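All protein chains but one are shown in place.
By letter and in written order, the chains are A, B and C; residue numbering begins at 1 in each of them.
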Amino acid sequence: MPQITSALATGTTAPPTSPAPALKRRSRTTGERLQTVLFIASLGWLALLLVLMFVSMATPWLDPFQQDFGATKQAPGFAHPFGTDANGRDVLARTVAGAQNSFTVAAITLVVGAVTGSVIGIVCGYFRGWFDSVVGLALDTLMAFPALMLIILLVSFRGPSLWTIGGAIGLLMIPSFARVTRSITLSVRSREYVQAAVLIDTPTPRILLTAVLPAVAPVLVAYAFTAVTVGIVAEGSMSFLGYGLAAPAPSWGGIIAEGRTALAQAPWITLAPAATLTITVLAINVIGERFKEKRK
Amino acid sequence: MNKILKKAALGAAAASLVLALGACGTTTIAASGQIGAAGEPKDGGTITFGLDRDVATLDPAKSAITSQPTLAVANALFDPLMAYGPDGSVEPYLAKSFEAMDATQTKWLLKLHDGVKFTDGSPLNAAAVVSYMEHLAKKETACSCRGDVLKISKSEAVNETDVEFTLAAPNAAFPKGFTRQMGYIASTTAKDAFGFPIGSGPYQVKDYKSGDAITMARNENYWGKKAHADTIVFKSLPDTDSRYQSLVSGAADIIWTESASQFNQAELDGMDRSTATTGTSLGVFNSRTAPFDNPAARKAVSMAIDPGALLKVVNEGTGVVAAGPITSTSSYEATAKAPGHDTKEAARIAASLPTPLSFEYLTDGRPQSQARAVAIQQMLAEVGITMTIKATDLSQFGAALVSGNFQMVDFTTSLFGDTENAFTSMYPSDGLANFSGYKNATVDTLVAESKAEPDAAKRGLLYNQIAERGFQDVPFTFYTENLDGFILDPKRIGGVADVSSWSLVSIRPSDFWSPAS
Amino acid sequence: MVRRAGRALCVLFLVALATMSLPLLLPGSAAVAVLGTNVSAAELAAFTSMHHLDANPLERLWMWVTGVLHGDLGTSIVSGASVAGELQARLPITVELVVLSQLLAILLAIPVALRAAWRPGSLLDRLSAGLSFVLLSIPGFVLGLALIFLFAVQLRILPATGWVGFAQDPVGHVQHLILPVLTLSLGEAAVYLRALRANAGEILVENYIHAARSRGMAPGRILRTRVLRSASLPLVTIVGINIGASFGGALIVETLFAIPGIGRLLSSSIAVRDYPVIESLAIIAALAVVVATVAVDLSYRIIDPRISHAANN
Partner (left out) sequence: MSLALTAPAIPVHAVPAVSVQELSLGFESNGKMTHVLEGVSFELAQGECLAIVGESGSGKSVLGRTILGVGSQPNSEHSQGAVLLSGDDQLTASAQERRSRAGTRVAMIYQDPMTSLNPTVRIWKQVIESISNRRRLSRREGRAKAVEMLRAVGVPDPERRIDAYPHEFSGGMMQRVGIAAAIAGNPDVLIADEPTTALDVTVQRKVLDLLDRIRRDSGMSMILITHDLGLLTGRADRTMVLYAGRVLEIGPTERITTAPAHPYTQRLLAAIPNVSGTLRRELPALDGGLPPLDRPRTGCPFASRCEIAMPQCHTERPPAVQLAPDHIAHCWAAADPAEGTAP
């Protein structure tokens, strides 16, 4: 899964849009209007998913596990808007429950990758010394270890749970987050006002909270959007390859893989989650972009 | 041969009709039902065969080419001593004959054809067979057949073509063991350019690319009837759907598949299929530990499961419901009847258990196993039994199976294709495939009796008695006999055997021919 | 540089040690995979110790290193084939696939990104930004499925699966390459395009670009000789990471298109716990990552002389 690191690498280096050139040739108003429409549509899409997830969790509707052995591979219709799969389960319900699992994995990914990574990065960047070197070496080792192997190993070792998968993807993101936060911390640390604060014996936690964290946070948030999409796609890819959640737990990649066999007879089994996955990632990207622009 | 006809024939004869059927089927080995392109076979051309896995080695002593999906590779390079006839009876193939020398079934005489040669020209004679058996018995060879080989206490070449085997214990079905791994005699001295031992088969290896393809060229010095196609390419296409797409897009002419939806799709796409119900899926209870050390718990689970629904959902209606250890294609008739699906009774038994039944169901990661587990989960939930699913990769699955580290396991095997082997390995307390840990003294005695019984009809009666015991004690619960086999494009390949009545799908690539050539 | 080399060696050692510990850590057994389920526990144990799977990791590492020094990467437990031979067959395939798709991605990204940056807000700029945004959001396996469905199953103009050696059939080789390379490269092209577009945009407003124009330099030449070089720093990093990581395999594409590459070898080896293969693969993959990192570092110095200047001082 080299994409994990590569996508994150771009997250840092690629500001979303070009800096406004000194002289502008044309009005961007139509483009801006389009962006706003996209932004609202993206929010709406995520809101819709959230509502459906709530329905699935809190009400008896949209049960992703209920099998109707009498209605397998039914085409989309009134009873089943996205049709049913080979086990007679409602594809919409599975897709919604898949969203739930994807978001959970993405959240765990963020917690493990972003939180651990940035804590490591801040501590290393602030205190330097042997700890920095040792952690740096450990991170290099983590990056050199084949990602695929790490994921398969963790899944074989701990069983394919949400936590294992989210943790494995998060683990692979730690180096990227640690590097970014470390370099920001380093530069903050060398600023005069921080140096002065150190000289007058300001408590370290206070410096970290008041000087370092505010510098790191906005970058982290911008990064987090990328990390969420990377997490969702990585989970989908792993489930697709069979290293994801175990049956019957629904996951987008898993449903796509299950439906692939019946692509010619029952394309809806594959299409519904594939489209949902793509649109969701697109929506998060759009929102993340908006955020990055606003920040500038 | 038509399956329904065969069933009728079986029903007409009171006991087992193995011999009679064998007699009517022997004449038509080559001509019997063939699938694919119509017309007279042509020589020449290339056939591309899509395998469902990477073939790590072409050494028949390893298991890579001796499981059903890859047996065609073994059949191209090697000749098995024994082979199944179209009716399921075991017949000599590389052997000229293979018969018991005494009534106790412990001494057997193998006679080879004259003048059979390995592809390097060296003779495949009695000494070569004995040497190969010694090779298989070695620990370093790491053959999974070693357990069976060690049951031969002595093998001796009496002359150029005859080998005498002495067994440690009587075994009426001994020659049958030579239809698969043990029977593919490879040279113990000569290797091909890729480091694999050579054989005497209709093809020889021209190119071997690990994980990609094995290219074979016709063996022009073959001792028997020469193959039609000049070249056969076995491609590794492990991804089920990619494999089917390869067939549809013309990158493969024939593929192996176990996917029910592909069998259905094949008809829509104008493809032919040659399939058999050789794999049996069953649930194995671990009867050594709780909760399934209690036969009532096993019974409750067994009765709650509706194999008919599994067939419909998992197999999409292909294959048949597994009635028990004697399969629908077995030469023995099944008279013992399983208790069958009964939700009310299952719920009653489950409710009568001291504690609510809750357990973990182990599956390998294959989609069919997953789908089955999910369906079973719901069936059990309906009678108040809680089941969680644990999916592992194949190596963990195997390790768990051997070590008994499971509660109930989803097991799909071709073991039942060989009725004798199934009864001797799955039911007795020392059986190598008795993963359940099933112990029943009566069954042990019956199995021992069956091994020494030369008469097939009487053996059949013994098997039904064992099966009856099994249905009472429920160490396993049978689900379905699954359809698997080949899908092929009739425009591009002919001469594929109709395997529908076979108990072991082992087709010979030497029969394939290419209409295009 | 000496420190870097030392660090690289440390990383390699740690990765090697970690992989050598796998037989002790991982559930599941190679013995069952090889011997099947019809064997006794004693036989399984004997098999395990015969292959030193129960030895301590340092000891295994030592055996591996001495083997390598004699030009021997060991033999597969499952097939008995030499690991070196296996790698020789598989590695070039993955590397070709990855290098070609990286090249294609770069070749697609560079001209579009530079032209788009030259005229911010132009049709090309907005189109390429939108398209790359969408491509970025399509997971690779979905894209691969769609490409197979369209080009192989519906249109039947390209093979769905498989791999043909170049020597064997050059035309077939290329035909089999197209879909997997597209699958791999389209997403990456989007990543590269965005990175390059953003950086080129920043560089184009630099004074030295204006200065070059004040000396009559043509736009194409500015983009090619001035902007590209400076803007490619982050690109080099990502490409380096990608190529380094590719030695760990491109499993999704290899699986979808039945390509006998490293990824599939690794995943199938892990499935049957074929440790000699796993270990050599892991160490080679780590070596590739380490080498790629150093290469990125070196090319940084070539691209931007200020970096080596700073490093030397």
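Everything below uses one rule, namely that contacts are C-beta pairs under 8 Å (C-beta built on N, C-alpha and C of every residue); 3 or more make two chains touch, one makes a residue touch a chain.
What you see is a predicted model, and the numbers here were worked out from it, not measured in a lab.
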*Have a look at C:17, C:236 or C:303 and name the one touching the chain we're not showing.*
C:303
*Residue among C:60, C:115 or C:226 touching the omitted chain*: C:226
*Touch residues of chain C, complete complex, unshown partner*: 206-218, 221, 226, 229-230, 303-306, 309
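One rule holds in what follows: only the chains that are shown with their structure count from here on.
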_Distance from chain B to chain A - Cα centre to Cα centre, in angstrom_ = 45
_Numbers and ranges of chain A residues touching at least 2 other chains_ = 156, 260, 263-264
*Two or more other chains in contact with one residue: find those residues in chain C.*
27-28, 153, 255, 270
_Applying the document's contact rule, which stretches of chain B touch chain A when the two form their complex?_
240-241, 259, 261-262, 264-265, 268-269, 309, 312-314, 316, 363, 365, 367, 370-371, 373-375, 377-378, 389-393, 396
_If we count contacts the way the header does, which residues on chain C are in touch with chain B in the complex?_
27-30, 32-39, 41, 43-44, 46-47, 50, 76, 78-81, 85-86, 89-90, 93, 148, 152-153, 156, 159-163, 165, 255-258, 260-261, 264-265, 268, 270-273
*Which residues of chain A touch chain C in their complex?*
1-3, 5-7, 9-10, 13-22, 24-26, 28, 31, 137-138, 140-141, 143-149, 152-153, 156-157, 229, 233, 236-237, 240-241, 253, 256, 260, 263-264, 270, 274, 277-278, 281-282, 285-286, 289
